[in-house]
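Comments concern the structure below.
Yeah, one chain of the complex is gone here, protein chain that is, but the others are all in their spots.
In this document, chain identifiers A and B correspond to the written order of the chains, with residue numbering beginning at 1 in each.
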Amino acid sequence: MLALWGRVSVEPAIVLRVENLRTWFPVKTGLFKPVSYVKAVDGVSFSIHRGEALAIVGESGCGKTTLGRTTLRVLEPISGKIYFHEKEITHSREEELKEFRRKTAMIFQDPYSSLNPAFNVYRILEEPLIINGIRKKEERTELIYKALEEVKLNPVELFASKYPHMLSGGQRQRVAIARALILKPEYVVADEPVSMLDASVRAEILYLLNELKNRHQIAFMYITHDLATAKYLCKRTAIMYAGKIVEVGPTKEIISNPRHPYTKALIEALPDPDPSNRFRRIKVVPGEPPNLLNPPPGCRFSPRCPYAKDICREREPELEEGPPGHYTACFLKDEI
Amino acid sequence: MMKKILVTEDLVLYYRTSRGPVRAVDHVNLWVEDGSSLAVVGESGCGKSSMAYAILRILPRNVHSYSGKIIFDGVNLMDLTDEEMRSKIRWRKISMVFQGAMNTLNPVIKVGDQIIEPLLIHAGYKKEEALREAREAVKNVGLPEYVLDRYPHELSGGMKQRAVIAMALLMKPRLVILDEPTSALDVLTQANIMNLLKDLKEKERLSYIFITHDLALASELADYVAVMYAGKIAEIGSAETIYKNPRHPYTQKLIGSVPTLRSEKVLEFIPGAPPDLVNPPEGCRFHLRCPFAKDICKRREPPLIKVDNDHVACWLYGGE
Partner (left out) sequence: MGTPPPTGIKQILKEALKTKTGMAAVIILGMMILMSASIPFYSPVNFVKRWNDLKSWYEYPSLAAPVWVKWFTGTNLPETIDLTSKHFRVTEEEISGHYITTYTAYFRYTYDDYPSELKALIKTDIKGKPVRLNIIFIRPDGEEINLFNGLVSSGQTTFDISLDPKLQKNIARFVYEKTGTVPEVIRPEIILFSKSPSKYGNEAASSNVLRGRYIVKFQVLSDKKISAEPRFIVYGKVYGFAGTDLYRRDLWLGILWGAPVALAFGTVAAIATALLQVIIGAAGAWFGPKWDELVQRIADFFLIIPVLPILILISVIYKVTIWSLLGWVIVFSVVGVSSKIARSITFQIREEQYIEAAKTYGASKTRMLFYYVIPRIMPFTFALVALNVPTYIFLEASLSFLGLGDPELPTWGRILGDAYSAGALYQGYWWWVILPALMIMLVSLGFTLLSYAFDKIVNPRLREE
């Protein structure tokens, strides 16, 4: 029905767009051998809109962290394109990226090592302001106190004078969030922001991120290995395996109706807190993720896939739309 | 009522630090039934790892207090000498898989030689016999024999962890303590290891103490769950009770904070942070963050109160 009338509302603008992004790390495997590459990100395309959070879910070593850093130009891709507000920044030099840096930010996994232990909170939050040209001290102080208010670290004067080692993990992560948001960025990459926090604190941080994202209409990339937390922040999720996106779509759909065999295996392997779990064996997939120096030919998951056919080992599948908005890179997606 | 293979009574382990004694294990009573698994869950710094060290008497140099009773198979381990603990109990009757053990394998010694070490040292085996046992053990955990001839860096994470589990099972212990056995592994490998642990429990009739902060993971193995908070047991009961009908406010919030894939739920969180183990609050350790705190909670520590098949350390359930 809706298809007849077309879209009623205009989609918000695309903030970040990547096309066929490849980030490879050169590695010398021997004195006389040619350079090999660890193909951490190997052909990834997606876009993130204003106010939207996209989850990148995968296991360690799948390239999700590298992907996040590449989109922020902390790393430089070897091929492909990155567009920020449709302006290409793939290979821009640091001097040209000043505007970009002001409008983007990153939140890290480890709340202790992402804050300079020699600086107090005020100083930590002041750095981005100083570097980005906020010259007047009063202006900076005001912005700092406002940022601490937003992440609910009250009283702000007290927290501003503390050092990271005086704060709990949750509090430190709030400082990291405050620092990321203090310049009102338009695109933020959050790399496992809650996985090093205690369970009882995680939800608070996730809700905070959601609130801030909605209030300021920030485009978010949320990187995690825990699909369950993605549900609370991100409407869309992309599953990553061995440097490629194997499935992407609405988070609820991905969880309730996974189409890629890897996604299925992942969901099977992630337990809910259910005491009857102990009476069942988990359906598992054998093997380990592939060596990114020499990924297997064809579909990267084929060596472990219970459904693999010959075509899977010969050609690499592309992301194809299944149900609307739900893309899967698998030749057998309609059969399983 | 099944036999209890391990019971601790008033177990205490305090560490000495420059700021004062750290009350890591503070009068802990728990028990493991023979052939069942007890999951000890709690957040960082609650004392769960220290509890495992207390049971096996693996103590650092700065111990302030170590007391209580540890009754294993009828014998109070506290009455044994250090030599007896070493030769009769550790690795033979009770063994342990430490947190991150797979990363502490010696990188310059072959895996096989490392696995047989406890046999050579504790049991006086000859190398040939020991290797025979090792081959058995390694098969038991689903590893091919050639693993014995490899070095740790040649094995994947999952394989290393299986090797470490094989080491723990080598002398056929009755009780195995596992401290975050899957923390460094990725999700699929973790699932594999959990399956292995389930199989071994069946096959070898093992009892487990499974220590983890991951409540969802604990449910894969736990028959009973003990929830620790600030060095004390908050609640201990069957898995069904803890997950479906928790009584202690902390357990309720903790279960509420675990995100679920397969069902809709609003995540809970607890404001504040766990207390300092050097200077814990008066009365019930949780009262400062508890939505139901009463006057008595601030003044007196609640004992473990039995409610049906559950034991709760909370004044809400009587015991005054």
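Everything that follows uses one rule, which is that a contact is a pair of C-beta atoms (placed from the backbone, for glycine too) under 8 Å apart; a residue touches a chain by one contact, two chains touch by 3 or more.
Nothing here was measured: the structure is a model prediction, and the numbers come from that model.
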For the full complex, which residue in A:T104, A:T263 or A:N277 touches the chain that was left out? A:T104
Of A:A40, A:L72, A:L270 or A:C299, the residue that touches the missing chain is A:L72
Residue of A:P128, A:P275, A:G298 or A:G322 in touch with the missing chain, whole complex considered: A:P128
One chain is left out of this view; which of A:L21, A:L115, A:V151 or A:V246 touches it in the full complex? A:L115
Looking at the whole complex, which of A:A40, A:L183, A:A269 or A:C330 touches the chain that is not displayed? A:L183
In the full complex, which bits of chain A touch the chain not displayed? Write them out. 69, 72, 74, 94, 97-98, 101-102, 104-106, 108-110, 113-118, 127-128, 131-132, 165, 168, 176, 179, 183
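FYI, only the chains that are shown with their structure count from here on.
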So, in whole Å, the Cα centroid of chain A is separated from that of chain B by 33
Considering the complex alone, what residue numbers of chain A touch chain B? 59-61, 168-171, 198-204, 206-207, 225-229, 231-232, 255, 265-275, 277-278, 281-282, 284-286, 288-289
Can you list the residues on chain B that touch chain A in the complex? 37, 43-44, 156-158, 186-192, 194-195, 198-199, 213-223, 238-240, 242-244, 253-255, 257-263, 267-271, 273-274
